[in-house]
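What you see is the complex with one protein chain gone and the rest in place.
And now, chain A:
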């Protein structure tokens, strides 16, 4: 009897992803594995019980490098664990593994997470099947330029390890894999939408608190190019606690007109109710009510306003019967078509919804069961909290710049969360925004004597307002703030509040209004101008130094200016100034929270 060997080996794909790209890649590997009839599990690293790693036989790690060579949030616990000195050297001797890194070589610590992971796994006795893949956003063709050939190589090695896999015909690319979930539409169920949690737990990502919107004011002049809002929430009864430097998280919603257009394109009834079932051992998403309406799903969960990835086109092509559309979708899914896909989608920031309007025939043929496979989940957005509970108890305030810009597309691009927040009007009726709080990366000194120096131009001033309100209430008077914006009359946030604090002696404020005069004046210029004061505070009074705001040029320029202060005032060489700077960073006396 000829043996029929179904694949017995199982593959574990573990990922660390900050923006979802590594997750998408990990899921792609999972789908490739399924097509080859491999049993596979795809998980974020921190969701995996690392105790089991010693008994695994085949693991692929997909890890992005983020920030300053750091591991993404959903693998931070794993990362700390893996580097424990106490782990024995032969622990992973049963493990065949492979490491795929996602990074950007314009950063000095390019793919450091993947490189370190690879080396540490070796140290612990694991056997890498092939060298670490180091995908690079700087490549003309993006990360796929490295990922595609690396995956080919990976599968060759896996087949060499498990020759029984080779005997089985893989599922053809034209055939879709079974969907992760199935929709069971119900006839007659009243769905209770506003589920206020009666649990006595602190609000978190799985149980956000529906905070009432109190006010939503534009704080930039109408002639200013950007709409910036000062928004206040009522968090009474939430048990939410936060300190200066902490951040608030929330899930934005899709605009009603987008929800409507989506339902029309797919011929879905927004009021239809359904229950979700998972087809394998995946969990049903916790934040969707069961049962759920189509409207709720499309409004709060499916990220139809995101720029779709290659996998979107791959899956979409399996529904196409119209030849023109199918050809184009297959082209966009192919390795050769990635440059074209990049200029069609990524460059102009074309949304998934807009792509659907270009492929109307295929869109009507999308099977509803595949909705959660086609569209990723809307990611939460974070904002630095701009108020202190000590100045505004039971309140949480943020400063939000509404993102809006033009690409070659006729319709301007909009930030999903900032646009949605700007649209909320408490005067129109009660509005609740589900939110939760997370510790931020900025930590302020606990003792009364340590001064703080803060550089926060634009919306970067938000966490510093929180810090100043808190420190004022705690009797910590030595505070220096460098604030920069375009014009004193147009975007000078919280102008009146600073005046009061200065009068009380709690604040020294230095401002830079870049467009109020002929030449551009920025915060770094003010840093240089006040070198003596800064040197005294830092070297004599052990002051801490903070930077917050836009990530592009400002942080580097401010750091350069600070190093110059060290050189001049401290009469040091450039190298010594660098060393003093590095020492301040390492000891936590120099901190930054910047965003792009």
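Here is the rule we go by: contacts are C-beta pairs under 8 Å (C-beta built on N, C-alpha and C of every residue); 3 or more make two chains touch, one makes a residue touch a chain; residues count from 1.
Just so we're on the same page, contacts and distances are computed from a predicted model.
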Per UniProt record, name of the chain withheld from view ["ATP synthase subunit b", "Anamorsin", "Dynein light chain Tctex-type 1" or "Eukaryotic translation initiation factor 3 subunit L"]: "Anamorsin"
Which residue of A:19, A:47 or A:93 touches the chain not shown here: A:93
Touching the absent chain when the full complex is considered, from A:264, A:357, A:394 or A:579: A:357
Omitted-chain contact residue, chosen from A:217, A:408 or A:571: A:408
Contact set of chain A toward the excluded chain (per top definition): 1-5, 9, 49-51, 53-55, 57, 77, 80-81, 83-88, 90-91, 93-94, 96, 105, 108, 110, 112, 115-116, 119-120, 122-123, 125-131, 134, 136, 138-141, 145, 155-156, 159-163, 166-170, 172-173, 324, 328, 332, 339-340, 343-344, 348, 350, 354-355, 357-360, 408-411
